[in-house]
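One structure below.
With one protein chain removed, the remaining protein chains of the complex are shown where they sit.
Right after this comes subunit A.
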Amino acid sequence: MAMARQGGAVSMLVLLLLLGACSLPAPAAAGVLLSTLPKALAVTASPKPGQVLHSGVDKLTVTWSLNATEPAGADAAYKSVTVKLCYAPVSQKDRGWRKSNDDLKKDKACQFMVTEQAYAAGARGSFEYTVARDIPTASYYVRAYALDASGTQVAYGQTGPATAFDVAGITGIHASIKVAAGVFSAFSVAALAFFFVIENRKKNK
């Protein structure tokens, strides 16, 4: 009886899972490969190599323009620019979840968006970015992609892993958390001691 009930529960569970799994999205097609993109943008970032920025507090200014080595007019197709913060190789070491990949759809090194804005041909674009509070402690460099009208990357530029700067992320610990943890812990120990003492007294009476 119990076995039939369990067997029914088992098959229900498996069925639900398979249904759920089938409704999940299929893997997407391969994206643009970084190695095929021309390094047509010259990108600069204000932090010096090794400088430490504090997230939530410090700002950095990033600029981009057409690389001087490119012929004029090469940027006619560039409609917008996305600027991203990428992990430097030293912060990717032993951390497979931050690995660079040539396929930009699978790349995990550039996870944080700095800005996305329209591209003005021939001009120098810039943006002042306050380091967001969810940027973790690590070494970074800046990469900018030029996108065409359909949103596909057609060129890029970066400040380069060699000139990486550091970000000191927030710990996330507030004083209120410390107090709450202390209070709850003390309560736990005190409650236990209370019950133990009371019951011992009752027993010894």
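Brief remarks on what is shown
In this section, a residue touches a chain if its C-beta (ideal position, glycine included) is under 8 Å from a C-beta of that chain, and two chains touch if they have at least 3 such contacts; residues count from 1.
Here is the rule we use: contacts and distances are computed from a predicted model.
Its UniProt record calls the unshown chain "High-affinity nitrate transporter 2.1", which is the correct pick from "High-affinity nitrate transporter 2.1", "Presenilin", "Cytochrome b-245 light chain" or "TBC1 domain family member 13". Take subunit A: the residues that touch the chain left off the picture are 2-3, 6, 9-10, 13-14, 17-18, 20-22, 24, 27, 93-97, 133-134, 136-138, 169-174, 177-178, 180-182, 184-185, 187-189, 191-192, 195-196, 203.
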